[in-house]
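Structure provided below as structure tokens; questions to follow.
With one protein chain held back, the other chains of the complex are shown just where they sit.
For clarity, chains are labelled A, B and C in written order, and residue numbers in each chain start from 1.
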Amino acid sequence: MHEWALAEAVVNSAIKMAQEKKLSQVRILSLKVGEVQQIDMEVFDYAIKEISKGTILENSEIKYTIFPAKLLCNNCGNEWSYMESFESLTEEEREAIHFIPETIHVYIKCPKCKSPDFEIKEGRGVFIEEIT
Amino acid sequence: MHEWALAEAVVNSAIKMAQEKKLSQVRILSLKVGEVQQIDMEVFDYAIKEISKGTILENSEIKYTIFPAKLLCNNCGNEWSYMESFESLTEEEREAIHFIPETIHVYIKCPKCKSPDFEIKEGRGVFIEEIT
Amino acid sequence: MIHDPRTSIIDKRLENVKNIIAIGSGKGGVGKSTFSSLLSLFLNKKGYKVGLLDLDIYGPSTHLILNAEDKTPQEEYGLKPVDINGIEFMSIIYFTQNKPLIMRGKELTDTILEIFAITRWNNLDYLIIDMPPGMGEVLLDLIKFIKNLQFIVITNPTKIAMETVEKLIRFLKESNYPILGLVENMKNKDGTFVKEKCKELNVKYLGHISF
Partner (left out) sequence: MIHDPRTSIIDKRLENVKNIIAIGSGKGGVGKSTFSSLLSLFLNKKGYKVGLLDLDIYGPSTHLILNAEDKTPQEEYGLKPVDINGIEFMSIIYFTQNKPLIMRGKELTDTILEIFAITRWNNLDYLIIDMPPGMGEVLLDLIKFIKNLQFIVITNPTKIAMETVEKLIRFLKESNYPILGLVENMKNKDGTFVKEKCKELNVKYLGHISF
């Protein structure tokens, strides 16, 4: 479960941000989670809570906003949703994108012009939106 | 005067855009002109008008907004104005940046951290803002 | 919506160029620049009008091979390429004093667009484009902005080079970009490995150059 590695990054960053804001206790941590990585939210949430134990993040409320992934073709301008292409991916391909989202260029092409030269316009990784 | 080449690009694009908007005559063409290229506005304006002759762009009003150039360091986050660094450039260096703005990375470094890894955040080239 | 006027002038700048051939590989150090230069010299000698554009922005080399460093492009309604024994030549080195030029991909795109927008090639039978290694902005933007682009792919006869060259070929094939063929450079012993790869990948084997 590499969700633990991502969780650790989040906790590590959040503590630093809280310290910079001179918070003695974090009340709410708001995270944006992109759809592309298909993160196992149960594991991710559990991991964040485990790793937070004994820190100023313990007992804070963790809010998640799942962001739908939009892909934008650099070649023809077409915009489409990752989920349209997701169905046709094998287990192994999904796993690769789960680890390194940019490998999406190996496995997906623009449905309109067939180019792999597109960008993940929205819904790429995990971001910290707010901490209070 | 390579301002003629830029002017030709502007006229060429503007005519295409006007045709797409089904304009039979262009009234106003609004251009954003970035400071980095140090374009000779007199020559540029003259060239646009000359090249426009006999097209639907002839006799249109050309509005220019000169955009101050801001540089943003990717390495340390420092933001500064191109004009701060401009003074220290030789004639030859200014000329190079006039032609290919990205050569700025050869001649200018972030005043704070000395990195050449910065971006031209605003004020790079010539853009068409509006055509009516 | 803000519009970049450079993208629409490129076709016009290239309208009198009959053939545009990009010399690519994906792999570095296989002889792209050497071959681009020699091909330009060869075509020129055959009587064709030839232009050579060095698009290896981080590591331009063709100016060395053609001994083109001491000239400068002239400003004339844009920039006229430098004349090197009849070859029209353009390279980033005319703007960098041959000093290090680092930049990120987004800026590579801007650099290439600017070069195409302001360079005024004469009527040409061939414009040869020397490409950098990799499969990033230079490759993707050439494909995006240049119509009727054709590729010659070059490799050396090692598994290590072919591993990467094969990736470029597969990408071009999958996207239906025309490949004129593959050149095997630096051949220093007998072997049919590259020829066989060509068959497998359905690419024309154009020939080899000895080491």
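Quick note on the criterion: a residue touches a chain if its C-beta (ideal position, glycine included) is under 8 Å from a C-beta of that chain, and two chains touch if they have at least 3 such contacts.
Values in this document were obtained by computation on a predicted structure and should not be read as measured data.
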item: Option from C:Leu52, C:Ala68, C:Leu168 or C:Leu182 whose C-beta touches the chain left out; value: C:Leu168
item: Option from C:Ile10, C:Met103, C:Leu127 or C:Val194 whose C-beta touches the chain left out; value: C:Met103
item: Touch with the omitted chain, as defined above, among C:Gly29, C:Gly86 or C:Gly207; value: C:Gly29
item: Chain not shown, touching residues in subunit B; value: 74-75, 114-117
item: Contact set of subunit C toward the excluded chain (per top definition); value: 26-30, 33-34, 58-61, 64-65, 98-106, 108, 132-137, 139-140, 156, 159-161, 163-164, 167-168, 170-171, 174
item: Hidden partner chain, residues of subunit A it touches; value: 1-2, 4-6, 8-10, 12-14, 16-17, 32, 74, 92, 96, 99-103, 105-106, 116-117, 119-120, 124-129
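Criterion: only the chains that are shown with their structure count from here on.
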item: Where subunit A and subunit B are represented by their mean Cα positions, the distance between them in whole Å; value: 37
item: Subunit A and subunit C: spacing of chain centres that average the CA atoms, whole Å; value: 38
